[in-house]
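See structure below.
Heads up, one of the protein chains got dropped from this complex, but the rest are sitting where they should.
Then we have chain A:
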């Protein structure tokens, strides 16, 4: 049995000051298996992966690679040992070509003075060819996020590794791209490469992995064959308690209201979306589905006046909006939660209080514009309580919080202005299961209290579980709408998929 193991970790502990990130963890990885790693943010998954990749050193414990004890002192050493790590965050150089990015480490060790671009592009095209259709000569800057993620994966594939760690690689991928990736993972596994696959998505784990290990509070809670365990068990092991249903109850058939909260007529921006019309009734949660790049975020940003000029009409509660920029939109009670939390959702280095008040600081200030700190703190305290935010002090920077709690701060920021309509773009991306359930509950409560809720998500189960109606966007136009029992993955994907000719 043990000679079938490529990686064995026994009794590894790691502390950061008073916080025990890992408490005597055991973990093993078989040759040629896809091993899922699940756990809430802060459970210790990343710490363990960083130790395997040599970024962090364990306080105690042992790592065996192929049965011999190894000390992984740096990521370079990890690479030499055949360990590849695709981080969740994209770390590519935006201004150089895809090919040069893929072979950055190879170029780094090359003895040759000159770059052999021709060979480089050919090799890159070979690697990329397995994955997708990306031109190795284009600059990374010009690629979409999902394509960039694929380049990251291609980069790891060139490293000839025996152990490949993928940290939530599908977070930015479309369903189709994710399926291609899973196919490649299986091929790699068949070649004897062992894959550690970190994911929050149960469907992915159960469809594609061989074993699953669940982490909680720095400990390995359980390692099981996927066949022996159900998604519910994994989720319960992750959160350490039995969660009720994952999604809050939907609007009952009889509660449908005719009261139109939002009406959008013929909205266009001239390039990325055209002739968009839809409406939202009070109490209903509307989902927007569509592939990345379909224009779904742009439509919503257009309504909020976040980007450029749009034509068409937007009516809120029977009144036409004449907003010119996002500040006016906020004043009208229409707010947008960004999909890129760290990039533009929160101010990471600023205190929680200051983040929450950012949308309209005037609210916590006197008429003369002098900020009242008590008022500001009171606002933050009330919203933190309402959203069950877990924090040390309100003066701590948002960067000190877990992903789920950072997202709650971003949502608190939206709620601080008592909005009438909230657009949420990927509201639970990179958020742990516990916080995800809480966020969904909050959204449902808000909808019930009369606030308009529109959710964009790449995660179909989320749209299916949360929304009363789902509108699908394809190539900048609304391609259809499904509601009630018709909200299924098949129906949504059928509406979202572009024609075969356009994929190539």
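What we mean here is this: a contact is a pair of C-beta atoms (placed from the backbone, for glycine too) under 8 Å apart; a residue touches a chain by one contact, two chains touch by 3 or more; residues count from 1.
Just so we're on the same page, contacts and distances are computed from a predicted model.
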Hidden subunit of the complex - UniProt protein name among "NADH-quinone oxidoreductase subunit L", "Inhibitor of KinA", "Autoinducer 2 import system permease protein LsrD" or "Cytochrome d ubiquinol oxidase subunit II": "Autoinducer 2 import system permease protein LsrD"
Contact partner of the left-out chain, one of A:206, A:247 or A:326: A:326
Residue among A:184, A:260 or A:365 that touches the chain left out of view: A:365
Footprint left on chain A by the chain that the document does not show: 19, 21, 42, 217-218, 306, 325-327, 329-330, 336, 338, 343-350, 354, 358-362, 365, 368-371, 390-395, 399, 401-402, 405, 413
